[in-house]
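Note that one protein chain of the assembly has been removed; the remaining protein chains are unaltered in position.
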């Protein structure tokens, strides 16, 4: 699981100082610009970021920065678009929670992209920061080699999509929608793993099971932390506080909001189910201890009296009249058999057998 | 139990794309139209959906679509009534939670119909979507062969019912009321099953019991998720936000709201009782382990000293003066009896017997 | 305990249909009318309900219906006083929660009267419905043979009570006050039973104890469900939403509200204490298992080595030089004594003895 | 601990009827009057309450009644100051929770004074009722022989205190402040006892420990019930709802409010710690059972094979060739030693030794 507790150690630095916090990455940072309106579509990769690609209000500009560990580049982009130093600080610090901040000229939105690593059974997290201006969206991703926005680009290129007719706010909505939709896939995979584990708890619980339960619980805590604030972010977007989001977008935001609610509900359900599974596990361990104890008690209860009797007639007293009886030995064997049968009947009435 | 975690895997598709999500069904879709006012009543089945059956404001039109897996049909119905693409997307995606959305011209309401499968001890769920316009109600059901609205149709046909004198809003209310009423039946059956289980926990708990408890808990989680948002839906309907619902209906909505509250309270009560039952179960397992241990300890405590004594006089030392005593053997037997009696008295004072 | 899960099975019936839901009763329904003002007091029993007994505003009319299973009578009373069909439906359905509904002309209040059956250790519940009009109060009780309103009638008759000078709202308050006061008596008896159980948990816990704990917990859940909504009912009454309740009554309602809060707090306290008792119980079972285990271990640890030694010298090897030693037997006895003493010292340092 | 469940059994009596509820006391009731302003200070004890001691607005009158079981006296005081019958009913019923009621002419405040009885390890509770008028404060205490207001009287007498320059509202604040401050002392003592218990849980847990834990938990529940509503009382006092409290007092009330918050937080902390202690206790019992089991298993596992071998060669078969070997016995002893060593090594690898 991604480390959920990585925190900043910037004590003493003035606010607005850019320090990259997060997994150290060294890959090349890729900057792409997509500019479009209903009739126009341009897409290019920028080798060296020199001048500001945002144009007038007739075109929407989508600037995508893939990699936030090159601080000078982030600063240049920020400078060109007039981003506040605190915004830039948050972009390069990848330990943020989802949040929405209104800087007047632009909205700053932090989101968490999640990938499920099935081999390691872990959730990978990537921070995605969006700045939504009147005619541009800048998206900052960590450089991970994965890109959830590809289908969106495809739709942009095709020209027939509604997105080409709408403004920057609809583009921002589409980016958020793509991220939220990807959560469903993660939940589905987690759901399958949890059902497997549930099967295991019922049929063959062991020490490993509890550790897996604990692992899933941690992942649920982590997911919850990533999704819960997102709900508030989207709720605030559709509350009409900013002029950057037009009323025509509200209906779409309501739809994403709805998805977020469903995701949160599903996470809560999983948590409840995981808690219930621990109860099953503990009671099954108790049950097995109980049944082990029964075996032991049955064995001990049957053989202890017999062994005693055998020992009794193994004594070397001079005068033990039973020992001289011709039928002594067969009689004792019969007595022992009676004892065994009595015990077995007793255990059956106690439902131990 | 119905899969509560089925989620959409639509990542990358533009919003408003129709994708049927839910159990795959292939049955024929049935479309029925009922049109009525105080004097008039017409009911017909539509073979091919061609033209829009909704008439002027003097008649109420109830269009019932039984099966949402034929996307072109859903699209045609949506087109004829002016439903928003996002509405249609939600209708064919049967993994929604109950919700109310106000699209201005119509209210879109998602509900969950529940059936209790007594053989499988499972709750089956069906999504029912309602669109309430000024003079029409469209209801979309999954094609399940069951129809909770039959008694309502009967009342419509009879002509003497209040429903014939009222508008589309009262029809929508009646549909919701029928669904909510059906929950009571489910709860009653669940309540009986839980009482049976409670009896079992007390009299004869076993490993199976915990699994059943867990199953009931999951069903309660599931029920809660289906009913809880319904409360908000109905509360919003009677809050007077939409002109589509007249004030004269509020008193009836308050009544359904009340029923919803009662259902939620009952679910919470069941959850509390189920939690308590797990406590009983665990403490009864502990108690049984405890009593098994007592039997073992009693047996061991009585026979170990006896066996030792028997072994002692089975030794082959040359000089063991006791062995030659004439009363040695009877004396030892008496000593053993005294030991046994002492032990039994000891156990009785400890209340182990 | 009263069945807390009895629910309606009215699916399909139109709203407002009268169906008696609750314990089947067949006793005779008694209708009494009391009419009073400061100077006047009339009390009579009505054999056949024919005409409406409510007079002008100068007198307060209290109509008490003892039994709600005779639906025609309830309908007649409702017709005479102009009660809404939904009100009548709620009156005869005795599975309501406490609630307040404002029908404009009258307030409809549902309350729960509780009786504690000490023999069965169960709480009996009776639904009491009040309709408060401008100059009348109608109270519907289930026909149970018990009547909590007798002291109130006594006060009315005496003439010197404040109640004779006040309106119908004060009468309604007095009825509610009488019911709320009776809860204290129930709580006191439950409190005593819980203290007895607490004593039992500490001194002599057994399997029965947990079942009693569970039973008390269920009763607390049930009580909570009956009292919790009552708080809201009274709060709404003193919020001044209805012209039927005069401001001069608010101070009295505040007093009852206060009592309700105290009752709820006491119930919560009992729940907390009951939870704590389960903890004590479980830890005492663990402790007892632990001490049983110690006895077993001590016995086994002492006698197993001894039995082994005895067995060793019971072997029939030809050449066992110890057997021929004259002091062999006494020496072995001493060795055994030393082993026993060592073990006992060991157990004492481990604080097992 | 003080009985937290004493409740009223007044069913049937009209509201406003004075019935003393609480511990029966028979001591003499002491009434003292203190009247002061910046220049004046008079203090006297009243033998027989005849006339109303409250003067004009230039002096503040503090009437302290020590004992509320003499109902006629309480009625006389109430009559002289114009207290509402419901107020008097609450004063003599010492099972109230803290509350504030605004009767227009005066504020009625119920508080709980707590004393910690270290011998019995119990919290004693005393109800203190205050009525704050424009120029007087009446305080009703139960007659307990203890008086938390003595230091306050001292400050009043000294003349140099701020209190002499302020009005009745500041006096009321001072009384509340004295009571709240005394809670800190209780918490400190409880804190020490809890730390002692924590030490005991870790070093030497026993059955008694759990009962003490339960006792502390009950006391925390009780404390919480006494302090929690107090927070609301003080919050409402500084909300400016009553003209009887001047704005200049708000800053002091905020200070007491702050103390109340701190007390509540400390109580919550104690509850959390006590819950944690139960976990430690239960896991330590499990651990001890586990280690007892290990001892038993080690002993059994070592001696059972040995005893079997000894028994084997104690058999009386005619043809047992080993018995005749000269080195049979020593060889067997060596085999046994090897078995023991193997077992010990095994247990060590399992970390049981």
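In order of appearance the chains are A, B, C and D, and numbering begins at 1 in each one.
FYI, a residue touches a chain if its C-beta (ideal position, glycine included) is under 8 Å from a C-beta of that chain, and two chains touch if they have at least 3 such contacts.
Given the structure is predicted, the values throughout are model-derived calculations rather than measurements.
Asker: Can you tell me which of A:202, A:306 or A:344 touches the chain that was removed from the display?
Answerer: The missing chain is touched by A:306.
Asker: Could you tell which one of A:15, A:39 or A:72 touches the chain left off the display?
Answerer: Among A:15, A:39 or A:72, only A:15 touches the chain that is not shown.
Asker: Touch as defined at the start, partner being the missing chain; which of A:101, A:124, A:188 or A:272 qualifies?
Answerer: Only one listed residue reaches the unshown chain, and that is A:101.
Asker: What chain D residues would touch the chain not displayed?
Answerer: 148, 150-152, 155, 161-163, 174, 177-178, 181-182, 184-185, 187-188, 191, 202, 251-252, 254-255, 258, 261-262, 265-266, 269-270, 272-273, 276-277, 279-280, 282-284, 286-287, 289-290, 293-294, 296-297, 300-301, 304-305, 307-308, 311-312, 314-320, 352
Asker: In the complete complex, which positions of chain A touch the hidden chain?
Answerer: 4-16, 84, 86, 95-97, 99, 101, 103, 204, 206-207, 210-211, 214, 217-218, 221-222, 225, 278, 281-282, 285-286, 288-289, 292-293, 295-296, 299-300, 303-304, 306-307, 310-311, 313-316, 320, 322-326, 328-329, 332
The rule we apply is simple: only the chains that are shown with their structure count from here on.
Asker: In steps of 5 degrees, what rotation angle do you get fitting chain B onto chain D on the CA atoms?
Answerer: It works out to 145 degrees.
Asker: Could you tell me the distance, in whole angstrom, between the mean C-alpha positions of chain A and chain D?
Answerer: Result: the chain centres lie 42 Å from each other.
Asker: Could you give the separation in Å between the centres of chain A and chain B, each centre being the mean of its C-alpha atoms?
Answerer: 26
Asker: Provide the list of chain A residues touching at least two other chains, using ranges where the numbers run on.
Answerer: In chain A, the residues touching two or more other chains are 314.
Asker: Looking at which chains touch which, would you call it a line, ring, star, complete or other?
Answerer: The chain contacts form an open line.
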